[in-house]
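Read through the structure below, which is laid out as structure tokens, and then see the notes.
With one protein chain withheld, the remaining protein chains of the complex are depicted in position.
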Amino acid sequence: MDISLNYEKLLLGILQFIIIIALAPFFAGLIHKLKQNFRGQKGINMFQFYFNFGKLLRKGVVLSDEASYISIISPYIILSVYLIVLGMMPAFYIYSLFSRLSDIIVIVYTLGAGVFFLTLYSLDQGSPFGGLGGEREWFFTMLSEPSLIFIFITLAIYSRKGMLVSIFDFIQKNALGGHFSIAIPFILLISLFILGLSENARIPIDNPETHLELTMIHEAIILEASGKYLGIFEYSSYIKLSIFLTLMSLIIFPYIAYTPIDIPLALGLYIFKMAMFCFMISIVESLNPKMRLFRAPNLLSIAFIISLIAMILSIRGV
Amino acid sequence: MTASNSVDFQGEPIGRENLLETVAGVKHEGVYLLGIFAIDNGDGSFEIKYFFGPEKNSSTVKALSILASIDFPSISGIMPAAKIYEREIMDMFGLFPLNHPDLKPLMLFPENWDGTVHPLKKDWDKTIPEFKKYGEYPYKKAHGNGVFEIPVGPVHAGIIEPGHFRFSMRGEPVLQLEIRHFWKHRGIEKLCEGKTVSEALKIVSRISGDNSAGISLAYLEASEKILGIEIPIRAKFIRVILAEIERLWNHVRDIGYIFMDMGYTPKAQAMFVLEEDILRLNKFVASHRYMFDALQLGGVASASDIDINKTGAIRGVLKSAGEKLKKAEWYILNSPSVTDRIELAGKINKKTAEELSLCGICARASGLRRDSRIEMPYLLYGETVQVSQKTFEEGDILARTRIRIMEAFESINIIQNLLAWLPESGEDLIPKDCAEGVPVSSGWAIGNTETPRGNAFFYIKTGEDGNIERLKYIDPSFRNWPSIQYGILGGIIADFPLVNKSMNLSYAGNDL
Amino acid sequence: MVRLAELFSVLILISAVLNAGSPFIKFGIKLYSFQSLMLALYTLMVALYSNTSALYLSFLFIILFKVVIIPYFLFNTLKRVEIKREIDLALGIPESVLFAGSLTLLSNIIAERVIKTTVTFGSLIFTISLATFLIGAMLMITRKTLFSQIIGFLTIDNAIFLAGNSFTHGMPLLVEFGVLFDLLAAVLILSLIIIHIKKSSLKTGLRS
Partner (left out) sequence: MGSGTRDFIRYTGIYISIGAGLFFLFFPFLFPLKEFYFYTFPFPLTFKIDKLSVFFIIIISLISFFVSVFSITYGKEYREKPHIFLLTPAFILSMIFVVLSNDIITFLIFWELMSLSSFFLVISEGKPESKKAGLLYFIMTHIGTVFITAGFVLLYLKSSSLSFGGYKNIAGILILGLMITGFSVKAGLFPFHVWLPHAHPATPSNISAIMSAAMVNVAVYGVIRVLFVFGLKIYPFLGIILLVFGALSAFFGIMNALVQTDIKRMLAFSTIENIGIIYMGIGLSFWAYSTSHAIIGSLAFMAALLHILNHSLSKSSLFMGSGVLVKNVRSRNMEELGGLAKRMGFFSVLFLIAVMSISAIPPLNGFLGEWYLYVSLVGATQTSNLYIIYFSIISIALLSLTGAIAGAAFAKLYGITFLGKHRSEKARNAGKTGIIENISIFMPVFLCVAIGVYPYPLISFLNGVSLYLSGTKGALSNSGHFLAVQTFRNFSYSSYYPLLLISGILGLLFIGAILIKIFSNNSLRRYKTWGCGIEEENRAAQFSGSGFSYGIMKVFSTFYSRASEIKFDSEVKKYFRKDTFYSEEIGDILEKRIYDPIKRIIVKISGYADSIFETGSMNLSLLFIFLALVLCFIIYLFLVK
């Protein structure tokens, strides 16, 4: 595909970027709301996480005495790292803002940079809980990164393209004809779903709602954050969730607009698909207890082997 | 009446040189420690009393006592469970336990309390020492390259009571755990001194909100024995029904928390809804959600009388409780992910449980057959109500949770039976002589009942004027807290909240 | 149709891998049932594709025996012996899952080397049936409790069915029926053995 830019593409790319950033807290809120409904609670407002973000911005920051420059820069770095990955996703319009950057290896390693700074942040305040979270974060990242790379490389081999934008361009164009397997996207989706749960600190790997310092992962890392920094961390986690959900929605059924006319339909479908995955995640979270910490490798190894099988199949040219 | 809570007591203190020998002999008989406490005789001498649980096939409590003035021999080497009691005596009376293997302050923190002021001595003039730092608390240390500590509490992230846990770790496994509690000592024992028996009841029933009925019953057992009050049969029925409703409520809530802490929130919510139903039932039956003031000296309050309406309400709640508990049990036994989460974690083996004289759920899950309702029957237990005992050998979270569920079913059964056999209404709830005015009598007695957490133990001594001279309460949580560290040792720290919740010990009851 | 057949065959393999990754017996039986359902659907696709009437019957038999009756028997036995999960695996879960993955790689190599003959949907089916076969064998070797070994055995059987159905456009119906019946008998006998072992040694539990 042609990835050269003109003003229209750039403008629409920026528009798409802003829309998916703005939607990110909504999906996180939707999952929360659905989970509460499954429990028989009335639940929060679906837009609650926007209010939370606003409230956190209005609050002042309390910074630890021990904090160095890492505490001040890393929230912004993490936010921009996740933003740039989100900006690569052709969520509903093919020429995404950073479509040129969307090489598969770059995506995985850029996400890794986010984890790197997150764990540095966790160690910066000299709090025991932060390090506990950082250790577990790396533990799960290490287990899930090979699967993530395998998933992306499978997609690349499957479509014989190296960039995310071209990959989904290929899948969409060939979805209805040609030699096209539904087995590979299906099993990739299983693997990606497990990874999405683990990377976004969801049950059964982590419990996002707990107050127990000793069992949590993501929340333990940002335990010392307050005010706008906490707000940035929260927003970054919504964006990360959005990245994974968008990937899933693209793999299962890509419908991406090429011209401005198609955008409304594609946007509608995008929101619908995302809501579907939110629903699925909330069901999984309601039906499963949190795993024991050292049982998680079982689940993640299954994700790895499934993506490996997908890769073998894609190399065979199924 | 069978001999309820009879005490095998020689009356005269034995010589302190014979103490260790006697205790070793007592231990050899296989009994466990109920409590150790001191009494200030007012003349510079102190009497230290030792109470031991009954032997098999007997319901008689063993007791010993020695006299002391400055120090007393420690029996912790023989009975490790005595450790905390002796530290408490050192704090409260200034008596020094000789040869104590792990001596440091228990309740009075050197960080802000003058260690030379001992509040339970009769000569303390109630002046509080100046608030300043007097010393350091010697925490246990773990040494080694890369070993670090995680101090948790006393202020927690959630709304729970204060307690300090200090983990020494190297990665995830816990190398050592030290617990330091008693952050909000209320001075209840001192407060009750000089009060009349019925005044003290109000204080005592509020020691630990969720075990109000159980603790009050133990107090009433003791005080009614001193005063020689015979309780009407209908009052006995109502007392047992209330106690069992309280047990059911506690167990339902604790099972809910187990689900909550493993992140299985929908099931937890089902349990919490049931808990709320029972609390509302409490309000309807006993006119208070936590059953405060439902029990009175000699019987029960007239507001807690169980009429036909209340019977119906209770039966309705019991029915839904039975159904919901069945479901919870199914999930715990049959859902592999749930079972996997709680199996083999937080294991307290039988030997540790025995050495630390555990009680209640924790003891029964570790294979000890301890239940005051069977061992030292009181009220209707042992006659009208036959409690069947459940024990597990495993001692892990699963065993404790299963015992909770089984006991909740047992409670439902007991309540249903008692409701069916409840004597005609219209009988007295309080004996005539008691209703007119509380009789005055001097003497001492003990009361021991099974609260949802284990056995609550009261020792009450009244003076010539009928007022309380010394009141000692020993909560099940006080006995069980020290065992929690042996449950997590070698396990990983992420399991600790579940281990803690599965025991669900009280901070308030622990810290009087 | 071919794509759907592919999907079902891949899901057979995936469920075998999941079986290697789960220490829970009940889940294993459910997975076996699911796997058989996929096998049945695959057979249906082959039947539609090649229009062989014998395969329709085979589809029905698989549904009847493998999806319904055998899991039912297994559940029944499980209920009577009351074991919930196996505690002693000879190989840890992540290791056995990785082992299953390498077996898939291996069978892919073998398939590429060996298969020259025409098979209904290419050598993919051979890879998958071989991999499923090997994972089933691995389950039988690495698990210590009899139940999981039975599941491994049944997985092997499914793999053979898969291969058989794709090689010759279905085995002769009589043979297939005979095999199914044989299988049922085997499961019944094994269930009896399990119950017997359980009764004779209540304390020691189920160790084969």
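For clarity, chains are labelled A, B and C in written order, and residue numbers in each chain start from 1.
Convention: a residue touches a chain if its C-beta (ideal position, glycine included) is under 8 Å from a C-beta of that chain, and two chains touch if they have at least 3 such contacts.
Predicted model only: the values in this text are computed from it and were never measured.
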Quiz item: Which of the displayed chains are touched by the chain that has been omitted?
Solution: A, B, C
Self-check item: Option touching the unshown chain, where A:V115, A:I243 or A:L299 are the choices
Solution: A:V115
Practice problem: Tell me which residue among C:L105, C:M140 or C:I160 touches the hidden chain in the full complex. | Solution: C:L105
Self-check item: Omitted-chain contact residue, chosen from A:F139, A:F186 or A:F253
Solution: A:F139
Practice problem: Quick one: say which of B:K140, B:K202, B:R315 or B:R369 touches the chain that got left out. | Solution: B:K140
Self-check item: Interface residues of chain A (partner: the chain not displayed)
Solution: 57-70, 76-77, 79-81, 83-84, 87, 98, 100-101, 103-106, 108-110, 112-113, 115-116, 119-120, 122-128, 130-132, 134-136, 138-139, 141-143, 145-146, 148-150, 153, 156-157, 160-163, 166, 223-224, 227-228, 231-232, 293-294, 297, 304, 308, 311-312, 315
Exercise. Using the touch rule from the top, list residues of chain B that touch the missing partner.
Key: 76, 80, 83, 101-102, 140-156, 162, 164, 168-173, 175-176, 355-356, 482, 486
Practice problem: Spell out, residue by residue, where the missing chain touches chain C. | Solution: 94, 105, 109, 112-113
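Methods note: only the chains that are shown with their structure count from here on.
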Exercise. With chain centres taken as the means of their Cα atoms, state the distance from chain B to chain C in Å.
Key: 54
Practice problem: Could you put a whole-Å number on the gap between the CA centroids of chain A and chain C? | Solution: 35
Exercise. Go ahead and note the Å separation of the Cα centroids belonging to chain A and chain B.
Key: 49
Quiz item: Residues of chain B that touch two or more other chains: which are they?
Solution: 340
Quiz prompt | Sequence positions of chain A contacting 2 or more other chains | solution = none
Quiz item: Where on chain B is chain A touching in the complex?
Solution: 148-152, 156-158, 171-172, 259, 261-266, 269-270, 273, 335, 337-338, 340-341, 345, 492-497
Quiz item: chain B touches which residues of chain C in the complex?
Solution: 22-24, 26-27, 84-85
Quiz item: Which residues of chain A touch chain B in their complex?
Solution: 35, 38-41, 128-129, 132, 135, 203-204, 207, 209-215, 286-295
